[in-house]
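Structure record follows, encoded as structure tokens.
On to subunit A.
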Amino acid sequence: MSEAVHAPIVEMKDIEKHFGPVIALNGVSFDVRPGECHCLLGDNGAGKSTFIKTMSGGHKPTKGKILFEGREMSFDSPRDAMTAGIATVYQDLAMIPLMSVTRNFWMGREPVKKVGPFRFMDFAKANEVTMTEMRKMGINLRSPDQAVGTLSGGERQTVAIARAVYFGAKVLILDEPTSALGVRQTANVLSTIDKVRKSGIAVVFITHNVRHALAVGDRFTVLNRGKTLGTAQRGQITPEELQDLMAGGQEMVALESSLGGTV
Partner candidate 1 sequence: MKAPFKTLAASALAATTMLGAAPAVADDLRYVLVSHADDADAWWNTIQNGLALAGEQMGVSTEYRNPPTGDLADMARIIEQVTASAPDGLITTLADFDVLSGPIMDAVDSGIDVIIINSGTPEQAREVGALMYVGQPEYDAGFAAGQRAAGDGITTFLCVNHYIAQPASSERCQGFADGLGVELGNQMIDSGTDPSEVQNRVMAYLNANPETEAVLALGPTSADPTIRALDQMGLAGDIYFGTFDLGGDIVPAIADGIIQWGIDQQPFLQAYLPVIVLANRHRFGVLPGNNINSGPGFVTADDLDLVADLAGEFR
Partner candidate 2 sequence: MSDTGSSAAVDERIKQTSKLREAFIRPELGAIVGVIAVFLFFIIFAGDSGMFAPQGVLNWSTVSAQFVIIAVGACMLMIAGEFDLSVGSMIGFSGMSIAIMSVTLGWPVWLAILLTFALCMAIGALTGTIVVRTGLPSFIVSLAFLFILRGFTIFLPQTIERRTIIGGISSAAEGDWLAPLFGGKIGEGFFRWLAEMDIIATYSRGARAGEPMVNGIPMLIVWALVLVIVAHIVLTRTKFGNWVFASGGDAQAARYVGVPVNRVKIQMFMLTAFCATLFATCQVMEFGSAGADRGLLKEFEAIIAVVIGGALLTGGFGSVIGAALGAIIFGVVQQGLFFAGVESSLFRVFLGVILLFAVILNTYIRRIITGER
């Protein structure tokens, strides 16, 4: 991984986030570099959603620093984070099933052309770009007017990712993109992630599926009970080890020592 030599584009240092008496994040350190896919693994309730929201500007950390391109940043809203280049594709995708792919793709950033004093949406351009971008991701749409509702789950993920990429995301946070998909569609989405990474975008891939993570990840960080339990490089860790880490660090240590005793 030659890209991995780059300095991190986003660096989170010792992030804590408290909600009243509840400590959701308790010392999270995490970074991601351009062109790498950094997987964040964790079981349900490990603090993944809080983590995403903190990174994408939805929550302000109670303690700790976030560096973006080397400078300390404080995002007031997801909109700020988006403007800076941090795009999040949530599980629910932010796609509107009844609207066409083009309308979804350009939602909020519609291209405009002027005809006399009137400003119309430039559908010729919008349709063309949508088709091209989707083709780049390996999906050939029947028509850009096709409703998103007719697409499969994997294809919808791809539209959401393509949209984020087209609008200049430097960092792409994917929230459980494969959790609700079948095998084949998962493969499609993973290959999309691979394409995005290769184009030099930093990808944060959140999942609880070890096999999906290992398929595309360059580095792996496990989150458990609001803490990061260290980061491993690709090739340095086996699926079993990752699985155990997710299940809980304590058991892992206990397991390791008992194994060490016998081997």
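Candidate entries met the following condition: all candidates are chains of the complex that A comes from, given by their letters.
Basically, a contact is a pair of C-beta atoms (placed from the backbone, for glycine too) under 8 Å apart; a residue touches a chain by one contact, two chains touch by 3 or more; residues count from 1.
Please read these numbers as outputs of a predicted model, since none were measured by experiment.
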Among 1 or 2, which chain makes contact with subunit A in the assembled complex?
-> 2
Flag every residue of subunit A that touches candidate 2 in the complex, lowest number first.
-> 78-79, 82, 90, 92-99, 103, 106-110, 112, 119-121, 123, 138-140, 142, 146-147, 149-152, 155, 184-185, 187-188, 190-191, 194
